[in-house]
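Let me begin by handing over the structure; questions about it come next.
Note that this complex is displayed minus one protein chain, with the remaining chains in position.
Just so it is clear, A and B label the chains in written order, and each chain counts residues from 1 on its own.
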Amino acid sequence: MPFSLTPKDSSFYPLFTASAENLVTATEVLGEFVHDHARREELAVRLRDLEHVGDQATHAIFRALNTSFVTPFDREDIYALASNLDDVMDYVEAAADLVILTGLGTLPAEMSQQVALLQRCAQVTAEAMPRLKTLKDLSDYWIEVNRIENEADKLYRRLLSRLYSGEFDALEILKLKEVADQLEEAADAFEHLANVVETIAVKES
Amino acid sequence: MPFSLTPKDSSFYPLFTASAENLVTATEVLGEFVHDHARREELAVRLRDLEHVGDQATHAIFRALNTSFVTPFDREDIYALASNLDDVMDYVEAAADLVILTGLGTLPAEMSQQVALLQRCAQVTAEAMPRLKTLKDLSDYWIEVNRIENEADKLYRRLLSRLYSGEFDALEILKLKEVADQLEEAADAFEHLANVVETIAVKES
Partner (left out) sequence: MPFSLTPKDSSFYPLFTASAENLVTATEVLGEFVHDHARREELAVRLRDLEHVGDQATHAIFRALNTSFVTPFDREDIYALASNLDDVMDYVEAAADLVILTGLGTLPAEMSQQVALLQRCAQVTAEAMPRLKTLKDLSDYWIEVNRIENEADKLYRRLLSRLYSGEFDALEILKLKEVADQLEEAADAFEHLANVVETIAVKES
């Protein structure tokens, strides 16, 4: 751990929190998107807007990083945090976009459940971000995200099992997999984020 | 390279070796799984058990990391080693699970060959792990894993070539690709692991 000769720049924590809260909103919009067939186009536009908000938060973090002499923790870790938050947003937005561009109709119930798990990940992540300041009481967060991601893996396999059960033809499977894979990637990115937080906490402890 | 003021904690090496030996067992079980159609359900359960053993080894490494003041090499590298060992186990288990949940019957010969290459990777990895202690004589290991991974890439493409040859319909191709991709990812994870070992050896040399 490097010695800090000056007070550590605290401007990073609100940026991480804002970025994670943006994911809370985005996963809620994705939940509506999955259920409310008629409003899909409108909700996809909202997700695109939220992605732009997320991009701005990411760039604000990178700018803060480039102009800070002393950072609260390793620059690489700040990059990794910001990148993973950005990745989740990208997967969430892509999932909605792929539903529209493949012309999918009603989605399997397992997909609503995938989205519900992402909502839970976003919530615990947004609650954890302010605690980066003290690096205390974070283990509950990463344990919970790892637990949810495990559940998401099982759910994803249950969905695959259904896709290949004979209920769907090859073209429908292809389309549904495009979407399911994005949701699965989003859950993975939440886990990577939690792993970065764990690594930071371990290094600084 | 950081100065070591205390004897370096040696408890990590047996954990890496145990984790790699678990992969030797798992890839052997996967070999039986591929050939022995009738025992698939039973062997998939065994792989799930081995995955739990692997998870425990990974967590033991993370716990040792969290409680060690001085680690044998950079904490990030220990994380990367443990994570890659964990990834291989996940892909191996997933490959078997996907065979079952897509309801695949006899598998193409190329898949047995993919598994044979994974067995070889697991063996050389398990033999190399104890040498992390001295960081000597490891170049043979990473050269061999890179060679095998190259062979695995060629084999994967030969398999794709066969899948698209007209012998299979779109649905069968989709199912077979689910499995083949996991086996390919497992080979890649073995290579990433070897690359981490190479990086450690370079840094400490």
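Simple rule for what comes next: contacts are C-beta pairs under 8 Å (C-beta built on N, C-alpha and C of every residue); 3 or more make two chains touch, one makes a residue touch a chain.
Quick caveat: nothing in here was measured; it's all calculated off a predicted structure.
If the hidden chain were put back, which of A:133, A:175 or A:203 would touch it?
Spelled out, the listed residue whose C-beta touches the missing chain is A:175.
Which of these, B:60, B:116 or B:173, touches the one chain of the complex that we don't see?
Final answer for the missing-chain contact: B:173.
Which candidate, A:102, A:119 or A:161, sits in contact with the chain we can't see?
Checking the options A:102, A:119 or A:161, the one contacting the hidden chain is A:102.
Name every residue on subunit A in touch with the hidden partner chain.
Where subunit A meets the chain not shown: residues 62, 65-66, 75-76, 79, 83, 94, 97-98, 101-103, 169-171, 174-175, 178.
Can you list, in ascending order, the subunit B residues touching the missing chain?
157, 160-161, 164, 169-171, 173-174, 195, 198-199, 202-203, 205
What we mean here is this: only the chains that are shown with their structure count from here on.
Could you state the distance in Å from the CA-based centre of subunit A to that of subunit B?
Comparing mean C-alpha positions, subunit B is 27 Å from subunit A.
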